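Missing here is one protein chain; the remaining ones are kept as they sit in the complex.
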Amino acid sequence: MRFLRHFALCAPLLLLAGCSTVNFALFHPVGRVAEAEYHYTLLLVGVMMIIILPTFLLMVIFPLRYRKSRNATYAPNWSHSTIIEILAWGVPVAITAVLIHYSFVGVYAVNPYSPDALDGSPGSALPPIKVDVVTTDWQWFFIYPDQHIATIDDLVVPAGRRVVLRLTSTSVMNGFYIPRVAPMIDAMPGMRTEDSFEVDQPGTFEGFSTDFSGAGFSWMQFSTRVVSQADFDAWAKTVQANPNTLPYATFTQLAHPTVNFGAKPAYFSAPDPELFDKVVRDAMNGVAYPVPDSLTESVSSNEGKALVPAPASP
Amino acid sequence: MQVDLQGPWSPLFGRLTLDAIPYDNPIIVGTFLGAATIGLIVVAAVLYYKKLPYLWREWLTTVDHKKIGVMYIILGLVMLFRGFVDGLMMRTQQVIAVGPDSPGVLGAQHGFLPPFHFDQVYSAHGTIMLIFAATPILAGLGNIIVPLQIGARDMAYPYLNAVSLWLTTAGAALIMLSLFVGQFSNAAWVGLMPLAELPYNPGVGVDYWMWAIQLSSLGTTFNAINIIATIVKMRAPGMTWFRLPVFTWVNLSTSIIGLTAFPVLGVALSLLTADRYLGTDFFTVGHGGNFMLYIDLFWIWGHPEVYFLILPPFGVFSEIVPTFSEKPLFGYLTMVAASFAIAGIGWSVWAHHFFTMGMGPDLNGYFSSATMLVGIPTGVKIFNWLFTMYRGRITFTTPMLWAVAGIFLLLFGGFTGMMLSAPAINYTVHDSVFVIAHFHCMVLVVATGAFAAVAYWWPKVFGFKLDEHNGKLFFWTFVLGSVVVFVPMFGLGLEGETRRLDYIFNPQWRPLLIAEEVGIVLYCISIFYFLKMIYVSLRDRVPAGDDAWGTGRTLEWMTHTPVPFYNFAVTPQINALDELAWRRENGLDKVKPETFVPIHMPSNTAVPVIIGVLAMAFGFGMIWRIWWMAGAALLAIIVAVIARSFDKNQGYILTAEEIAKLESKTELASVIAEQPKRAPLDHVEAH
Partner (left out) sequence: MATIAKAGPNTRLWNAEADEHDTISTRTFGFWLYMLSDALIFTSIFASYAVLSTPMNLAGGPGPAQVTNAVEGFWQTLIILGSVFAYSQATVALKNGSKAGVAAGILVAMALGVAFVSMGWHDLAALTAQGNGYSRSAYLSIFFTLIATHGLHMGIGILWMLIMLVQIARFGFTADVVARLLNLRMFWQFQATIWVLVYVYVYLLGGAA
């Protein structure tokens, strides 16, 4: 018994091996909005510690100190104390008021639609890069209306520019998220949502869907590449020369349920300029892309697999 | 009128065909063989020992709140085990299927569960654990203890009590059946929208989930009515409001939640039913439907639901900590106030479950603030338990160990909950395993409360204590398993792992996933110790006294141990808060009533169990679109209810002589004992 107790108390230390925060995406923000999220996380957790730490200590001290074998002071009829009540309600009320204040301020700072965290950033003086995001089962379409290009599963943006996204879905609800870069927002059929982010240094990140969407959900990732402005312009020019175009009819073919194993990107020039709005309108009119039972049963099934054109060089 | 469905339909069998039996799935076939074997052994034993009449008369047709409570807890523990196996499968899948090179067996690309099956497993896991394990166990505890704590003979509506039990059982039976006939939902325990609508889920899986929850939530609503009416109307004389034990108060606030929140779930599911059966457009994407309405309605129920689950364990801690600190509960009045504050504020916070759905900063900010407010009464409760222990004389019996562990878990889980309530943090960890770890911390508080209560009140119901040594081994392995599974999970959430992944695309997460698997192995060991504890306790059966722990403070410890079926021979007169402690102080705790009076008891009835069976048939018929079965079952239920209202049976009278005899040989009156048939009355003197 004693051995077991000692082992039990020591074993959790092993978990500290995994505690290196090197991989904690939240703790290594790159985008400005993500930095704000990290800042508020530390602030709010710090304020919470004012109550949590002392309470935790009391939880350890009291049971040990007042166990029967220790014969400590015993007050068998003491069960009320006004001063303790005042503190027990008052201190949490005060701390909660502080937390509420910072949470409210934080909400505006990281608001996906227009985050305060991007005020006064380098990108706010320049026109934003607009990207329309359309999710299907189970791929991500990124349409750049100003550059007249589109990609599947590859979001390329220039550093130092504010990126403004409009999101919708052709099928079910998905969650757009790029850890370390962009705040999470849902992409919903028949509806439009928005997101904003800005990254000042080049880098490569991975985005994915956080809302379960069916059989191919586990393979629904997309790469996010932040490149220099010059590289971005060159890349856009290359894709504009891509022979694959994306008229709406082609899009509806590609939107059929398909699992993109390995998230292989694809590139298109000349997307339909009203593609986003057409997707929203179609969804509101009840256009759906039902998943055939066989694809639900077995993700390896070839039935209903949409044709994905060969990727152009990035 | 009806929607077009994929697949064949016949008038006799509906959508049911032989294809619905997954005979080619080795996991399910193996499970079926195992379950069938256990079932056959149990049935054979019952028949061999000729216990069928006993089972029918004493258990299946009973309206005794204690037996109903015991059956609720048995149901909950069985479903807890099934839910645990689902969790075991999930953890194992996620530790194998890491990275593109991971192996795949049994038809899966990676791991051993193809996505569709994995999705059913986690949907079943969530549904079972919350609705069919935690809720029945807590309902069972309330059923047994609340009438005893207020000095009543039974609940206000014993027949309705039995109906609630059997409706819940019918729902559980449907879920178990979904393993072997058809499939379960892949749209998670919440019913993800619009994924759960017909275009994306034309099969029977979502229907199984829907009807199972509808049946059991009806049972829960009736149970809530019962508890509230019992507490308001059936208290013993002298039991004023502020002499009620905290566990009873907490059950009152919990039941108010149950009464008012569950109808909202019923409406949400009914609208989804209409969409799936009649072709309405509530939550569709076209025709003006708005699936965000479902999400809102669901979580308007969903958040009060989690307080519904956690308040009774708080009440359990409020009973156990004073008893084993040998001191009255600190801050009785504020404990009561905090329970109602939690129940009340809990109604106003639901949108924190979908901060990322784009409501805008004002609404997100409001819901964040409201959610943080709930931390205040919860903190008060923790402080009250702490100051109950302060200057007490603490014995670390198994119930006390569970209570202390539960309070630690509450602290940690509540802290991570406060983190999640801030959108700035939420936008990074929503729908990640950080959220999963948070709410598992909280449901572990429910679990520790449940195990604490079972250990604490077991001697009262059965007359002997659970084995302490194995109980402690169960405790330590369970707590250790919890830590090893869920602490790494918080880390994984911060690393960005999202939830509900069948295949883990980032190999960097492998080490922590392996750690979690070790935790699951520890849980398996804890199950072994749980079973060993039960076995040793049954084998040794060391009799316990009336006040089994020696330091009980509340009314239930004043009955005999094991508690007789009529609870108290003569209704006690209450003189103080913590009546038993008061009597002990005044040297009156051993005084027994001198004269007995006849007691009016309710008779057994077969109608509730019949309604349960019919409800299951109704659900099955609706799921498989077997209209004749559903219609006939519904009609039969209505007829049964109406017919029962014509029943002139008014219960029976237990004479004073019989009571005297039972009081002197208490094992004749226990929950397990077989009672002789007593003639029912045709009418009762008006009183």
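Labels A and B are assigned to the chains in the order they are written; within every chain, residues are numbered from 1.
We adopt the following convention: contacts are C-beta pairs under 8 Å (C-beta built on N, C-alpha and C of every residue); 3 or more make two chains touch, one makes a residue touch a chain.
Bear in mind the structure is a predicted one, so any value in this text is a computation, not a measurement.
One of B:199, B:279 or B:680 touches the chain omitted from the figure, and that residue is B:279. Note that of B:107, B:199 or B:263, the residue touching the chain absent from this view is B:263. Checked against the hidden chain, the listed residues B:290, B:348 or B:666 yield one contact partner: B:290. Touch with the chain that is not drawn comes from one residue among B:576, B:635 or B:660, which is B:576. As for the chain not pictured, it touches chain B at residues 153, 156-157, 160, 221, 224-226, 228-229, 232-234, 236-238, 259-264, 266-268, 271, 274, 278-282, 284, 286-290, 293, 296-297, 300, 328, 570-573, 575-576, 581-583, 585-586, 588, 591, 593, 595-597, 599-600, 642, 645-646, 648, 683, 686-687.
Rule of thumb we're sticking to: only the chains that are shown with their structure count from here on.
Centroids built from CA atoms put chain B at 33 Å from chain A.
Put simply, chain B touches chain A in their complex at residues 6, 100, 107, 109, 114-116, 119, 186-188, 192-195, 199-200, 202-203, 284-288, 291-292, 325-332, 334, 354, 356-358, 360-361, 364-365, 368-369, 372-373, 375-376, 379-380, 382-384, 386-396, 404, 407-408, 411, 415, 418-419, 421-425, 427-432, 469, 472-473, 476, 479-480, 483-484, 487-488, 491, 494-496, 498-506, 508, 511-512, 515.
Within the complex, the chain A residues that touch chain B are 1, 4-5, 8, 11-12, 14-15, 17-19, 21, 23-27, 34, 36-37, 40-41, 44-45, 48, 51-52, 55-56, 58-59, 62-63, 66-68, 72-81, 84-85, 88-89, 92-93, 96, 99-100, 102-104, 106-113, 171-173, 175, 177, 179, 183-186, 188-191, 193-194, 206, 208-219, 221, 262, 283-288, 290-291, 293, 296-300.
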